[in-house]
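For reference, the structure is listed below as structure tokens.
Every protein chain of the complex appears in place save one, which is left out.
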Amino acid sequence: MNIGFIGLGNMGAPMARNLVHSGHALTVYNRTRKEIEGAAFFTSASQLGASADVLMTMVADDAALRAVMLEEKGAIHSMKRGAFHVSMSTISVALSKELTALHAERGQIFVSAPVFGRPDAATAAKLWVVSAGPLFAIDKCRPLFEVLGQGIFVVGDDPPAANVVKLCGNFMIASTMESLGEAMAFARKSGVKASDLLNVLTGSLFNAPIYKNYGTLIAEERYEPPGLRMRLGLKDLRLVLAAADAVDAPMPTASIVHDTMLTAVANGLGDIDWSGVGRISAERAGLGTKPRI
Amino acid sequence: MNIGFIGLGNMGAPMARNLVHSGHALTVYNRTRKEIEGAAFFTSASQLGASADVLMTMVADDAALRAVMLEEKGAIHSMKRGAFHVSMSTISVALSKELTALHAERGQIFVSAPVFGRPDAATAAKLWVVSAGPLFAIDKCRPLFEVLGQGIFVVGDDPPAANVVKLCGNFMIASTMESLGEAMAFARKSGVKASDLLNVLTGSLFNAPIYKNYGTLIAEERYEPPGLRMRLGLKDLRLVLAAADAVDAPMPTASIVHDTMLTAVANGLGDIDWSGVGRISAERAGLGTKPRI
Amino acid sequence: MNIGFIGLGNMGAPMARNLVHSGHALTVYNRTRKEIEGAAFFTSASQLGASADVLMTMVADDAALRAVMLEEKGAIHSMKRGAFHVSMSTISVALSKELTALHAERGQIFVSAPVFGRPDAATAAKLWVVSAGPLFAIDKCRPLFEVLGQGIFVVGDDPPAANVVKLCGNFMIASTMESLGEAMAFARKSGVKASDLLNVLTGSLFNAPIYKNYGTLIAEERYEPPGLRMRLGLKDLRLVLAAADAVDAPMPTASIVHDTMLTAVANGLGDIDWSGVGRISAERAGLGTKPRI
Partner (left out) sequence: MNIGFIGLGNMGAPMARNLVHSGHALTVYNRTRKEIEGAAFFTSASQLGASADVLMTMVADDAALRAVMLEEKGAIHSMKRGAFHVSMSTISVALSKELTALHAERGQIFVSAPVFGRPDAATAAKLWVVSAGPLFAIDKCRPLFEVLGQGIFVVGDDPPAANVVKLCGNFMIASTMESLGEAMAFARKSGVKASDLLNVLTGSLFNAPIYKNYGTLIAEERYEPPGLRMRLGLKDLRLVLAAADAVDAPMPTASIVHDTMLTAVANGLGDIDWSGVGRISAERAGLGTKPRI
């Protein structure tokens, strides 16, 4: 089974390396040339698509995925009938629907399998893979997912379902950060240390890593270097709101978080960590913040 | 050391029993007569206040605490100089400030020590106690707190700080439920089962009990019988917004949750569980819900 | 008919003068001594209350009205049975209810008659009076209202109704300013001059003075000197939200405006004009503003 892998960025490169280390035959493509030891580099997505039995994509956004898959020289045109496209990027539900239809027309198999986890989790093979698509196809991909992650979820046979779940997860993270930021600003203005509040929360009901990790960043106002940049977090909120809008599901909290992130980006904070929503809450409350970048 | 205990409701009764079982000499008072085996019942708060070295209060709200402590026959007037008032109810920050001042005027010691946990946690002595007040006083109360809970936090020497933290915790729970409700409505309208979404969340980044417990109630639309009634949850959000307003800290997410809860109460849902915010999200999205009560 | 008038601030003083000029016998009281030519100054609210057939009050807020009417030396205790209290201040619906009950207990007549208009309108006798109370009483007060204003509205026989309408009016003004501020920030960031947008709006569908007046302040970022200070505007929004909350009516737009005003006050802008909500919208959008005060 020839595996093609497109997208060798912060996430894709360690994922590709893990696939090589596990003994899979891998060929790779990236917009700019990048070497993955043990994998052959192809100079076009189209060429890679022609040779792959399973084509995995891990790119930045809808535009990047359109570029490598759907545009004139995109891989979809060269992929064989019966070949798999396993899309692991965080993309819009709309594009996932479009790919579902386009691959079906061509007799190709589309599996949607976005992941939770940052680059360090990708390196450590500790991603969480959320998959949806034909069940036989997911079964066939499972060994690959097991190489990449610590947990695999299947959320049905309709590929866009996995993108919905992935976007919901990002929304839950973002709204948690927004709530923590608001609570900490309120606490600080009431004379309570943010770290004291956080200790209580994480020491009692909120003992999940997400509260400890993001809560500490907000409590310590440590928004640099960024894990996920604010502008990319905002992009994800846009995807959430667009997909919810398309199915007539109001999400007022998502609008709040979107506006907080938009305020950050509009004020030159697009490149701090997305937990920097806490900084906007602090500024709204008139709290002094560390000097701007 | 004579311990007086006021408030024998769903929370107070098991707490009082645990104190008796641990060997403390306890006298109790409640607006309506209630027996706690091993504890003498006093027929007035004032009488109880006069005899107690440590007076613990666990009542429903500000009005109830004012009634037993501050009104004409309230315990504050009969308490000895040097006696302790340990307030464990969820009350407003404003009342906590008022009590701090009034006890100080009388040479009494005020400790604020609200708790996290539902009646079953009170029975099992698994509450989380968030305390603030003079540190020597908290040290003296610590053995009592250890009888009642599984964890004790100290958030400074200013009593209202504990109330701020308690309210922040309730806000975090409520905003988590709101976000879960919005996400599940979006997911359901996109053809994804709420339970599938929840499995991914709790199986990956959100593995805290709070997500499992409330998430399951929302996913299964199981809002009765209530754990905490919607109208009481709304009361807490009101306390959050009032306290944040008083220190000029905007909390847009708290306003959203408040409005969702207010919508529920306005539509006859004041007595379902407060996780019923998920029902309002579902109705906003036009999703069929189970028949109303 | 002896008319007593309490409250000689920016609004009350010109109103009292207009009553004197129209030939009414007027006695006045103010917390700090102030002369109104042609009116006798009484040194206590209580003394004034005892002598008045109709007692008019025009003070800053609930606290001020409580001080002159309800506290130990308040006028309510000295007012005659059958005397009128005409309350023209912007106060809470709750206090209006309380006054309705307290005056009824004493056989006094309570008329609620808050006004729309700024000090210049008070001077020019161009206020709008919104009244509610027993209809015979409003009829008797009508000649007084006609001295003060250009229009008189009656909204029923329950006094708090007038306060509800007054608060709704202030909410409508505030939400209009918020919307204008958001629209102008969006327009400016899109390369459209705020004044061009305003010209279109006021030249077509929005040809009411309120759009011209406040719109010009926002378009020109002219927030000083204040007409109504931001912190007083915020006070009114708090009254709106409290009254709506008390009857279970969610007002999400009021929460938005409240948060914008709270952001202003928290950032040292409590003394600019309340149209300064436009400044907060501009800052959220990252637009340069004139230097802070």
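A few comments on the model shown:
Going by the order they are written in, the chains are A, B and C; count residues from 1 in each one.
Throughout what follows, a contact is a pair of C-beta atoms (placed from the backbone, for glycine too) under 8 Å apart; a residue touches a chain by one contact, two chains touch by 3 or more.
This is a predicted model, so every value here is computed, not measured.
Per the touch definition above, the residue from A:Ala45, A:Val93, A:Ala161 or A:Ala249 contacting the chain not shown is A:Ala249. The chain not shown here is touched by just one of C:Met11, C:Ala39, C:Ala113 or C:Ala244, and that residue is C:Ala244.
Contact with the undisplayed chain is limited, among C:Ala183, C:Leu234 or C:Ala264, to C:Ala183. Contact between chain C and the absent chain runs through residues 93, 116, 128, 130, 151, 153, 155-156, 158, 160-161, 164-165, 168-169, 171-173, 175-176, 178-180, 182-183, 185-187, 189-193, 196-197, 199-201, 203-211, 240, 243-244, 247-254, 256, 260, 281, 284-286.
Along chain B, the points of touch with the absent chain fall at residues 189, 252, 259, 262-263, 266-268, 283-286. Even with one chain removed from view, chain A keeps its contact list with that chain: residues 238, 245, 248-252, 255-256, 258-259, 262-263, 265-266.
In this section, only the chains that are shown with their structure count from here on.
The central chain here, found by comparing per-chain C-alpha centres with the mean of all protein C-alpha atoms, is B. With centres taken as mean Cα positions, chain C sits 38 Å from chain B.
Chain A and chain C have centres, each the mean of its CA atoms, that are 51 Å apart. For chain B, residues that reach two or more other chains under the stated contact definition are 248-252, 256, 259.
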